[in-house]
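Only a single protein chain was left out; the remaining protein chains are all shown in position.
Coming up: subunit A.
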Amino acid sequence: MAVIRTLGAGAWRVVELITTPVVPADYLDVIAPLRNAQVLRAKVEAVRPETSNSVTLVLRPGRGWVRHEPGQYVRLGVDVDGVRLWRSYSITSPPWRSDGRITITVNAVPGGAVSTELVRNVKRGMILHLDPPTGAFRLDETRPAKALFITAGSGITPVMGMLRSALHEMTDVVVVHSARTKEDVVFGLELRGLAAEGRIRLIERHTRASDSGRLKPADIAELVPDLLERETWACGPNEMLDDLETHWADGGAAHRLRTERFRPTLLTDGGGGTVTFTKSGTVVETDGTEPILDSGETAGVLMKSGCRMGICFSCVLPLREGAVRDLRDGRLTVAEPGDNIPIQPCISAAAGPCTIEG
């Protein structure tokens, strides 16, 4: 075996020399983009409309995909106007699908570049980029005796993944879901079907139809009297989750509540912020008028530099989180956790707290 492996590695080195300076994968990717385990991609197998504003994408992940846990999400890289942007989407399919497909459901967010692209422009056969599944918002190995899911809007997506995966192992499940109208409820038919079969107790709230507005913890307590005794998973807007966390903490049941936040609160007022350099551990306060390169150097961070005017790309470093502004034309670059966007420190200033790998 060792001989075969050595021969194989040797043969591969020859193939690499045939294609140098590019790698053989650069050619193979053109023919079979899903075979490359180093660069995870997925093919769009089907696009199914859910509501007027949302679609479900059936994706075939390529080699290198690892099986997800119900409730986890995947970061999806989509080229929007030529620019690859990454966003996280909850996986709504159970992990054991025999065809290896996964599904995600996307709501077009007003002004959201990626969600709009996915809902309006993605077609069957397109190739998208993926990261391995991740996220701590999961069901426990031992299924809860009494479960409660509180969701709003597209917050239903990770919960749908959990229900489809493990509902048959749970006996007492309450789903409280809030959406603008009845028609806006993603998976509305499926949820109502489960309720009709008596497999879940479904409480729907349509905020536009009723005067009561968004769901408050007190409303839920009225509808589900034993809520603090239930293992609870909640996903929705930040204000809702903040309210729930306070309520559960006040009731001494904080350990029973797990929350999933879709978007971190981005603090971008454009006027500087704290810059954290991950490698050196240096933290610098900036006022947003000075290039990050200058701020870093003043604070003693060892940084590569060149032209110091934005043309040579010698100082490029990855922005891991936060926002920076191009000092020349004011353009903002925003990175969410998990992103890795190369920026030019010599012409970029902090536009809020940001983390730079350098």
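The rule is short, and it goes like this: a contact is a pair of C-beta atoms (placed from the backbone, for glycine too) under 8 Å apart; a residue touches a chain by one contact, two chains touch by 3 or more; residues count from 1.
Keep in mind that, in the parts below, contacts and distances are computed from a predicted model.
Peer 1: Mind telling me which option in "Sugar ABC transporter permease", "Na+/H+ antiporter subunit E", "Fatty acid desaturase" or "Tryptophan synthase beta chain" is what UniProt lists for the chain we can't see?
Peer 2: Going by UniProt, the chain not displayed is called "Fatty acid desaturase".
Peer 1: Which is it among A:A46, A:A113 or A:L167 that touches the chain not included here?
Peer 2: A:A113
Peer 1: From the list A:V30, A:A136 or A:A218, pick the residue that touches the absent chain.
Peer 2: Checking the options A:V30, A:A136 or A:A218, the one contacting the hidden chain is A:V30.
Peer 1: What subunit A residues would touch the chain not displayed?
Peer 2: Output for subunit A: 14, 17-18, 20-22, 26-27, 30, 79-85, 111, 113, 268, 270, 291, 306-314, 316, 325-334, 341-342, 346-347.
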